[in-house]
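Note that one protein chain of the assembly has been removed; the remaining protein chains are unaltered in position.
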Amino acid sequence: MLDKNGIAKRIAKEVQDGFYVNLGIGIPTLVANYVRDDIEVEFQSENGVLGMGPFPYEGEEDADVINAGKQTITTLPGASFFDSAMSFSMIRGKHVDLTILGAMEVAETGDIANWKIPGKMVKGMGGAMDLVASAENIIVAMMHTNKRGESKLLKKCTLPLTGVGCVKKIVTNMAVIEVVEQGFKLLERAPGVSVEAIKQATEGHLIIEGTIPEMNI
Amino acid sequence: MLDKNGIAKRIAKEVQDGFYVNLGIGIPTLVANYVRDDIEVEFQSENGVLGMGPFPYEGEEDADVINAGKQTITTLPGASFFDSAMSFSMIRGKHVDLTILGAMEVAETGDIANWKIPGKMVKGMGGAMDLVASAENIIVAMMHTNKRGESKLLKKCTLPLTGVGCVKKIVTNMAVIEVVEQGFKLLERAPGVSVEAIKQATEGHLIIEGTIPEMNI
Amino acid sequence: MINKKVNNVQEALKGVTNGMTFMLGGFGLSGIPENAIAHLVTLGINQLTCISNNAGVDDFGLGLLLQKKQIKKMISSYVGENDEFERQMLSGELDVELIPQGTLAERCRAAQAGMPAIYTPAGYGTEVAEGKETREFDGKMYVLEHAFKADFAFVKAWKGDEAGNLIFKGTARNFNPNMCGAAKITVAEVEQMVPLGTLDPNQIHIPGIFVQRIFKGAVYEKRIEQLTLRQRD
Partner (left out) sequence: MINKKVNNVQEALKGVTNGMTFMLGGFGLSGIPENAIAHLVTLGINQLTCISNNAGVDDFGLGLLLQKKQIKKMISSYVGENDEFERQMLSGELDVELIPQGTLAERCRAAQAGMPAIYTPAGYGTEVAEGKETREFDGKMYVLEHAFKADFAFVKAWKGDEAGNLIFKGTARNFNPNMCGAAKITVAEVEQMVPLGTLDPNQIHIPGIFVQRIFKGAVYEKRIEQLTLRQRD
């Protein structure tokens, strides 16, 4: 079973040389810490910055330089700032290569829900709807089950959708899963997690073909 | 009868304090020379400059600083450069207050033709179609008749249109005319030009109410 | 040069009244028109519709107007980090329209650019698209979204001049440039008012033609919402 950093570490392996990447709030943010040093990647944040660096040292923070999670950040040489319309031109225009974001539910059809719990939580979709509607390459980072132990990989989402048929890959604390036409295709198991345990924790149709390797992190 | 500079002089009186103005090629360009000194006006050129100044002195010309007529220009303090999309945001978004342009024909309905003579002249519309489609305040600067002596103020344009029902005012070498619902309303005569002469030179419906004053330039 | 400078926030906000629709720049608490918001609280006008990516926090930004119940409707993309907002929304006191962030930006830009509506894929197949026209282009579905109509746009820039030219700083830029010229009257507040002619014409983010009034904000708190630091080795 992976922790949040473990999920981030596994996802980091999906990041390829030359990728522009948008990281959502939460686990996705951690991915930046684990990307290989020998490849070139640029991080975009939809509030208007490309080429984000690490968080600032104390005393170097600037209220005018933040990421979409409203955290203070720094920029690397070659970075740029731009307005919101241009930022979403990058996203909608498919210039961003990879989007990594969290989810409350994912359906076997690739639908995703992550912005609203009716009558309860109404934070809003932020840039997530734009990201999932346009990105060709979307990875969801989340726990396999919710706090009540219920599967978050469903036949059909029960919460209001963020996007339809858009998720391609899911990395959870238990497994790496690809969304294919027939459902959730199990690609890898987390260390120490059995196929049976993943099956139990997955409500949607799980496709198991051949031997499922353990993740190599 | 006015010459080109006379037409420009008369149009300059229509330019009000605080106006952003787009000047077309030809006579309209001359208007800048006659705007009163005691009002503040900014000239926009659709190729991407606001706050144009006079032409440069010899040796001060810059291939990277031109107007829409491809002439070398200078800029005044407070000027700005921008891309074509933003330039037409200014125009389409009605941020430019007054558009002055030339025409080959104007119809009594406010239609204008100024970009094409089928089978003969095909320069293109440039920014004129955007300007006439959006500007709330359009003045046409032109000769009353063409080189063959035929009226350019028609019942209906014979040439391909640039815009429909958009011209509000016309200043020619003979007259100042307002386009109203019923047709061309004669407002002023050029010095030494009779109402009868204007009537002769106007094919479209000319509305003559009361005494028509001579222009005061 | 056409002079847009006014002396203070009072002059800048002349004409605001109950029931108006406002656009307000900023992302989180970064790049928000602090002085305009503070004066709107003072003026006490209400029944406002506010178009703003976020709704501030309980005691800063648009949260200040929410506390005084001056806002009737919010149009935003993300409204977390604000308990009073959530309370008013869930109780039905506050009308809330949540829309995708890119749609918000583009509906502002459409108003600025004189375009009546735009097509975006964001929100297709979700409740955001309910009741809206959808259309296929090249095998992909898009939602038709209309340009905003607003009475005032309040934006905050870093530097400006009396011609209304603006330069923004860092990610405090965000929605501010897209809202300039997108309302009947655009009011820009700046940290620094610089002499005419000192801004490089090549480096102006928003030309003055999009701005009707500009003033130097009296004070800027520039609060940081999520101070996040790296440990020194």
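Read from first to last, the chains carry the letters A, B and C; within each, the first residue is number 1.
Just so we're on the same page, a residue touches a chain if its C-beta (ideal position, glycine included) is under 8 Å from a C-beta of that chain, and two chains touch if they have at least 3 such contacts.
This is a predicted model, so every value here is computed, not measured.
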**Message:** Can you say which of A:32, A:50 or A:154 touches the chain missing from this structure?
**Reply:** A:50
**Where the unshown chain meets chain B, residue by residue** = 45-49, 54-58, 61-73, 81-85, 87-88, 91-92, 111, 115-116, 119-120, 122-130, 133-134, 160-165
**Item:** Touching residues on chain C - with respect to the absent chain
**Value:** 106, 113-121, 137-138, 140, 142, 146, 167-170, 201-203
**chain A residues that touch the omitted chain in the full complex** = 18, 20, 40-42, 44, 49-51, 75-82, 85-86, 88-96, 134
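Note that in this section only the chains that are shown with their structure count from here on.
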**Asked** Chains in contact with chain A and with chain B: which ones?
**Response** C
**Prompt:** Between chain pairs B-C and A-C, which one is joined by a greater number of C-beta pairs in contact?
**Reply:** A-C
**Request:** Please work out the Cα centroid separation of chain A and chain B, and write it as a whole number of Å.
**Result:** 56
**Prompt:** For chain B and chain C, what's the span in angstrom between their mean Cα positions?
**Reply:** 36
**Message:** Taking the mean of the CA coordinates per chain, how far is chain A from chain C in Å?
**Reply:** 28
**Request:** At least two other chains touched by the same residue of chain B: list those residues.
**Result:** none
**Request:** Give the residues of chain C that touch two or more other chains, as numbers and ranges in rising order.
**Result:** 109
